[in-house]
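Worksheet: the structure to be examined is printed underneath.
Here the complex is missing one protein chain, while the rest keep their positions.
As written, the chain order gives the labels A, B and C, with residue 1 at the start of each chain.
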Amino acid sequence: MDDTVRYVSESGERLSELPFGVDELVSAYRAMRRARHFDDRAVTLQRQGRLGVYPLFRGQEAAQVGAALALSEGDWLVPTYRETAAAITHGMPLSTALLYWRAHPAGWSFPEDLRILPFYVPIATQLPHAVGLAHASALRREGAVVLAFVGDGGTSEGDAHEALNFAAVFMAPVVFVVQNNGWAISVPTERQMRNTRIVDRAVGYGMPGVRVDGNDLVAMLQVMREAVDRARTGGGPTLVEAMTYRLAPHTTSDDPGRYRDGAQTEERERSEPVSRLRALLTSQGAWSEEAEQELLEELKAEFDEAVAQADAAPEPTPGSIVEHVYASMGPDQSRAWEALGGE
Amino acid sequence: MDDTVRYVSESGERLSELPFGVDELVSAYRAMRRARHFDDRAVTLQRQGRLGVYPLFRGQEAAQVGAALALSEGDWLVPTYRETAAAITHGMPLSTALLYWRAHPAGWSFPEDLRILPFYVPIATQLPHAVGLAHASALRREGAVVLAFVGDGGTSEGDAHEALNFAAVFMAPVVFVVQNNGWAISVPTERQMRNTRIVDRAVGYGMPGVRVDGNDLVAMLQVMREAVDRARTGGGPTLVEAMTYRLAPHTTSDDPGRYRDGAQTEERERSEPVSRLRALLTSQGAWSEEAEQELLEELKAEFDEAVAQADAAPEPTPGSIVEHVYASMGPDQSRAWEALGGE
Amino acid sequence: MASEAPAGAVQENPAVAQLTMVQAINQALDQALASDDRVLVFGEDVGVMGGVFRATDGLRDRHGAHRVYDTPLAESGIMGYGVGLALAGMRPVAEIQFAGFLYPALDQVLSHVGRYRHRTRGRFTVPLVVRAAYGGGVHTPEQHADSPEAILAQAPGVKVVVPAGPERAKGLLLAAIDDPDPVFFLEAIKLYRSSREPVPAEPYRHAIGKARVVREGDALTLVCYGGMVEVCLKAADVAARDGVSLEVVDVETLVPFDEETVLGSVRKTGRAVVVHEAARTGGFGGEIAARIAEHAFYDLLAPVARVAGWDAPYPPFTSVEHHYRPDAARVLAAVRQALLS
Partner (left out) sequence: MASEAPAGAVQENPAVAQLTMVQAINQALDQALASDDRVLVFGEDVGVMGGVFRATDGLRDRHGAHRVYDTPLAESGIMGYGVGLALAGMRPVAEIQFAGFLYPALDQVLSHVGRYRHRTRGRFTVPLVVRAAYGGGVHTPEQHADSPEAILAQAPGVKVVVPAGPERAKGLLLAAIDDPDPVFFLEAIKLYRSSREPVPAEPYRHAIGKARVVREGDALTLVCYGGMVEVCLKAADVAARDGVSLEVVDVETLVPFDEETVLGSVRKTGRAVVVHEAARTGGFGGEIAARIAEHAFYDLLAPVARVAGWDAPYPPFTSVEHHYRPDAARVLAAVRQALLS
């Protein structure tokens, strides 16, 4: 059964009536292209030793950007380490993102008005947090919706299950987006679970489930708008399975040659989301090579500026290690702070 | 949709062709009646201070006995605290069961040939163990199948999810029986999960799921035989949801008056499994009041004998506290053992 | 149990009432719910049933099912959900039925509860309170008598409070709910109903992070907390009959640890015995003893001894269980030994 929601073919042809106007798609394209540019440049910085271990998102731009664009300003984004594309789309300054992946404290203290939780490393542990955030929003009738990401591998963790169940029981306004990118480091989805249709779990929790072509920005945005809307209007949580592919290594430290065939990845490059949407827009006369070049210049300038800002962040002091352990330093932290040279 | 497997109506009428001969049903009835007798007597002992906290299983005899009877001798039973009925059906000596619930060490060291894991208190944690046991059996081509129990409440724990997924991925020969008895202490299934059809989770894991009237011994035994057979012949795990009802308090320490209506429980007494099967057998001329009385005499004698055996178990020494921490006592245990008076 | 006076006897409002510890806790929760909208109380069986120990008895009726409610049976979910509520600015108070059932939630505790403020440099904080019943002595079923405070205490960023009776419990719990940091609040099962004590009806707060000298003496300091405080006081009573004057310090807050008060006492008496019911090896007593031995080194007249659970799981076997948990006799044996030095 192929119930995957899709509006645009792999080669960028329109398969059915588009639910959005072309302007909206152009700005979505710009956001995706911006994310791709960030990713490419981040990898370069990492190779230069100017970022730490960096988890690339190449190939997942539509899933992330499409999901993030469905949010309103007051909505929350709960990302894993993979979701830098979603984060910068939902308003994270590029310099913050860079400093984050530079493991610099200035990148970890997000601006007060940014409704994004910090990137999560311990797999699936963010999901119960998303439910708590969402339930709080509902209890206070705030109207804010929470978008929570998790990977295919992450769905195996107990926390994923507990969070989905809590969300359903509390009818919390949260949308779970599983980016099924085929891999959890070296483990393919087929060895992660027996039924690789993650969407089939939705019925068990008593929530709607949707499988969507996560490399089709149009489909992703449409599915997410419906889900966000449902959440906002009291309809409770939705499980969205976004079918995508991790084109890059797991992180800059990973060597995928140890576990997967390069040819397979090549093959998958053909359905990558950025060129797919570009093909659609180009065929509709809404995008051109010149527009692309102009955009790239803009993105380059923006990124350069962000790097400059990031570089200007003052180095943390050793004493900062024991700051922010508690609201006010306990005696053990104070002693440590002095030993570390204070300041 | 009512897809619940059922052969016998609540009042004991045959709804369709029975899959077993009457002899088999008579011995199943005897096993159920034996369990009921154990439960009743155990409660009395508990009131006399001769057992510790005891988790009654009244109302769940068919689910437990039916499941256990589907096992062969070399198969494993993995119980929660609730499954004394299943355990004594799968060969646990009554005296062992009594000593267990007396919290006496002699009841915790099961006979070597008994393929039953000890009763589990931390909810759902037994399920991954069951998968490991089952996978070991498969890896060694032993042919042994594992029957693992969990409650409706227990399905909310992360371990339940992880275990079901592992079982499916490894195609482990394990049958999961969820006894959906309506309650997790004071929390009804409707507040435990949004979709109370636990069987609907099976598809997500990629395993067969069956909902069965857990108070219908015939249905239970039939469904379990199929599932055990599938597991034994390489067909992998099954999720069985046995619909039953906890007629008794959660344990002898619980006061259900705090959270549920006695009238509702009365109502549920009408569909309790022991009298249902008795009605069926009686209507078929396979059981009589005399047979019942004779059986009760037997059960009484057997139980009295078990109590006598249990009473004869020697009291543990204080030093036993630090025995069996490791295969051989470490220096800290040795020191403690001496302080405790040794022996 | 239904015959107990409704714990939150605020309506009658006597200035002081004789309450059990569980009633004092109930009253603190009641008052916190009444005075701060952001307070939510949740966990397994805390709603309709009022908690397996009745700590939340009546609260759902008084404050509504949207403020006091049952969760599904999943401790990691409870903890993580509580973190989310706290991140959203609520003041969540989660109940974990027994401290041994904190174990499934430890990933949330160790990865997030204690770490969130630090990793986000104060941008996000987790003012979460987690209450859990701990310890033995009342013949609970297997795995219902654990004392896992040392696990929590080794996690930087969380506070660990263990009240020793009704009056302290109420003031500390109200302080914990106000605290900007996560507080684990371990309630000794043995103390829930063992005795009553005058508890002021008005809300009041006790400072977190301070140890208390609960009995003065000069021969030796007993350092203890939670359920062991009454044991140590009893030991001190017995010793007093023999003319030996023991000082008893209730640590009360394990983290942040109040070294000053503990060291002050030991410097005065010159001797210390540390008492807890968790197993000795790796228990929090090691931390306390190490601090005393390091910082009161020149004042010590005898080695710092520890009286603790034996190095074995809390025994599930009824007839020997009482040999595991330290009692006055075992404390006194250690005292005698220390006084010989």
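As a convention for this text, a residue touches a chain if its C-beta (ideal position, glycine included) is under 8 Å from a C-beta of that chain, and two chains touch if they have at least 3 such contacts.
The model shown is predicted, which means the values in this text are computed figures rather than measured ones.
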Could you tell me which of the visible chains the hidden chain touches? A, B, C
Identify the residue among C:Asp61, C:Glu260 or C:Glu294 that touches the chain left out of the display. C:Glu294
Cross-chain touch to the chain not pictured, restricted to B:Pro122, B:Gly182, B:Gly206 or B:Pro256, is B:Pro122
Out of A:Glu61, A:Asp159 or A:Glu226, point to the residue that touches the absent chain in the complete complex. A:Asp159
Any idea which of B:Ala227, B:Val325 or B:Leu340 touches the chain not displayed? B:Val325
Which residue numbers on chain B touch the omitted chain? 105, 108-110, 112, 117-118, 122, 125, 127-137, 139, 158-159, 162-163, 165-166, 169, 323-327, 330-332
If you put the missing chain back, which residues of chain A would it touch? 52-53, 81, 102-105, 108, 121-123, 153-154, 156-159, 184-187, 191-193, 251, 255, 258-259, 315-318, 320-322, 325, 330, 332-333, 336, 339-340
For review purposes, identify every residue of chain C that touches the missing chain, sorted by number. 76, 100, 103-104, 106-107, 110-111, 114-115, 118-119, 142-143, 146, 148, 150-151, 153-157, 255, 257, 278-279, 281-291, 293-295, 297, 300, 302-306, 311-313, 315-316, 341
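By definition in this document, only the chains that are shown with their structure count from here on.
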Taking each chain's mean CA coordinate, chain A and chain C are separated, in whole Å, by 41
Separation of mean Cα positions, chain C and chain B [Å, integer]: 36
Chain centre separation (chain A, chain B; CA means) in Å: 45
Which residue numbers or ranges of chain B touch two or more of the other chains? 156-159, 191-193
Multi-chain contact sites of chain C, meaning residues that touch two or more partners: 72, 74, 76-77, 104
